Structures are given as C-alpha cells and as structure tokens.
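The structure's right below; bear with me while I get my questions together.
Every protein chain but one is kept in place in this view of the complex.
What follows is chain A.
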Amino acid sequence: MIRFSPTGKVFRVWRRFSSLSANTMPLTETITNTFRTNELDPINHRKDHDGRFYSISQSVKKQLFSGGGLPKEYKELSETLNGLSIMVRKPAIELITYLNKTNFDAPVNRYVLYGKTGSGKSVSLAHILHYGSNAGMVLVHVPWVPNWVRFPKGCTPSVIHPNKYDHPIESVEWLRHFSTQNGPLMQKLELKTTETYAWSKREMTAVGSPLSELIDLGMNRAKHATDCVTALLCELKKAALSKRCRVLVVIDGFNSFFSPKSRVRREDKSIVLPTEFVLTDAFLSLTRNDWNNGAIVVSVDASAHPSELRESPLPRYQLGKQGFEHLDPFIPIEVPNYSEKEFHSQIDYYVERNWLQQPKARTERGRAELSFTSGNHPLSLMKLVAPY
C-alpha cells in the first residue's frame, strides 16, 4: 500500500502478507518414510526399492571404485558420513530389469543414460557396476572419459598405428583399475590369448598365454600399455563371443570421445581430436554391436564436452552425428531429478547421518524450502545441505 506524505515523499507501508503458506507449516522435525533397504545385492533390486538407500561395504567400494567411478564430492561425502550408501532409483532399476532379462545370444544391447549435469548418472552407473560384479560379469569400466581428453598426462605418437596417439600413463592406470575390479574373477575364469602379440623384436606374448600376463606387461611397460589395452579389449570381445565369459562395458562421459577438441597438441600446435587416440579406437570397437554375451551401458553428460556444446543434455546433441551413428540403435534412459519420495528419502538419510544439522531445516517447512530452492536436483540439494 502506498502512502503520500505532506512533502510528497512516498513511503512503503508494512502489510502482513496473508498468502504466505509457509508459516502455517509445523516447525517440528519429521522423518517421512523408511529410507533404507536391507537388500544389499543389486541383482534383486526392484520397483519397491525405489527411493531407498542400500549400503556398499568398504571392501566392495575399494575393489570397484578405487580407480574412479564415484563423483569426487559424492565420494568425500560418503567418507564423512561413515559409509557408502547409494539410493536405488528408477533408471538403475530399469537397467537391472533389462539386464536380468537379456537374451545374451543376441547382439549386445547398448543403453545410454542421459540427463542434466548432477542428476545422478555417474552414481547410477556405479550401481550397475556393482550389479555386474555380483552377476559375475567381467567389468570394462572407464570412470570418466574427459580425463583422457582434457587432462592427459602425456600423449605420445603411436608406433603401431600411424597418425594416432597413445596414452601411456592413463593406460597403465586403467589396466591397474581393471585388474583391481576383476582380479578374483579373472583368476577363476583363466582366459587365454587367441593371438600372438609382438611388442618388439625379442618381446612377445604367445598364443594361449593367460590374459593376466598381458595385463601385467601393460602395467610394467608404459610404452606398450595402450596397445595392451587394445589387445585386452579385443580378447575380451572374442572370449564373450565364444561364451567363455560375460562382459559388462560401463563408460561414463562417452560423448567425450567425440569432443570437437582436446588438450593434446602436435608439434605444430594443431589440436589432436579424440578420434585420433588409440584408446578411442579400442573402446569404440568394443561398443559396436558386433558381438554378443554382454551389455554396454554408457552415459552422456554436457559437462564432458567443452562449454560450447552444453546447450542440451539429450543424447543426439551430446553424441553428435558421428557418435550417434556409432551407437545407433541404443536404448536411451533418462536420469531425472528426484521425485518427491526420493527427495524425502534423501533428506531422511542426511538427517539420520547427522549431515543436515539445522533443526528448522529438518521440519516440513525446511523440506519445502530445500525442495524449492534445489528444484529437486540431486547435486544442487547436496550443495545446499553441505554447509548446514
């Protein structure tokens, strides 16, 4: 309401805004529903587990994620809260249902997780990785492709492939990650090479030698590590085809393979595209649907591309023409923001773990505020709750 003083000045007049519904909400703490599940095996996760947290033991976390796979802040938070617990959400449940019903004699299915940055794709992939591990599948896991494209520790021109580039350090790290994830399984499967690999005039890996020898060679000799990775992926594909093992390929930030630029430059300062990396060829060969007895789960994220290519989170835009034609046909699975049930479950978890400390924030009004200001977006919620 506006009032005018005798001198002509305008004063703002105080009025009670009766339409504020927030003040009618009670200021007592609420925990809305049961937010945990005792079902610790992802193979058994179904629709009723939606919105519930299941905990992953320290040993499994170390085995699966010590080389990467969980987002940095998420991992730090799980360490602060004294245990890794992942929320079972619809995209992961959908994938698990598909994987449980897959006809492994048919060519591999390709699943693409997409959604806004921070909506939970990497964590869903982590869930699927745990599933694959429990289901006895060989895990071929790339934690975050942009690490190879944007922050390579040193690319060298490839000896074997002309005009292509090796990632010696990253390949050694990846082989280490592979052997940590699949160590016990590889010992059990005892896969053998089907070809001879000549590394130099005197060094070679003969036909029929165990795959672990190939991996060890790659880990010890950085110069040959990238070619070891290529050879390993080739062998796994053949092993899957001949029904000796079942392979689950999980790649986070797959669209980075088709990024328009990288941080690698040639001597003449021209930029090397990701499609000119040997590692790209290796993984693109594995993600083709010319083999069976496996599954390929991939995520595309806007943050995996440079800022010019972040307009839309959808797969066709993020993959580009080349990437789309490579992956087509695939099954797109959206990773949306939290539903109301998932949101309350997340807040319950934070309250139970003593992370959300402010007493008023734990109330119905506080939850309404958090839901509104975060837009039910998982990453935004995590950041809003962090200081309080």
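What we mean here is this: contacts are C-beta pairs under 8 Å (C-beta built on N, C-alpha and C of every residue); 3 or more make two chains touch, one makes a residue touch a chain; residues count from 1.
One rule holds in what follows: contacts and distances are computed from a predicted model.
K.L.:
Name the absent chain as its UniProt record does, using one of the following: "Trafficking protein particle complex subunit 8", "Eukaryotic translation initiation factor 3 subunit H", "CHCH domain-containing protein" or "Small ribosomal subunit protein uS7 domain-containing protein".
P.N.:
Of "Trafficking protein particle complex subunit 8", "Eukaryotic translation initiation factor 3 subunit H", "CHCH domain-containing protein" or "Small ribosomal subunit protein uS7 domain-containing protein", the absent chain's UniProt record names it "Small ribosomal subunit protein uS7 domain-containing protein".
K.L.:
Of the residues A:40, A:60 or A:81, which one touches the chain left out of the display?
P.N.:
That would be A:81, which touches the missing chain.
K.L.:
Can you tell me which of A:102, A:156 or A:363 touches the chain that was removed from the display?
P.N.:
A:363
K.L.:
Provide the residue numbers of chain A that touch the chain removed from this figure.
P.N.:
The list for chain A reads 3, 11-16, 20, 22-23, 80-82, 354-355, 357-358, 360-361, 363, 365-366, 369, 373, 386-388.
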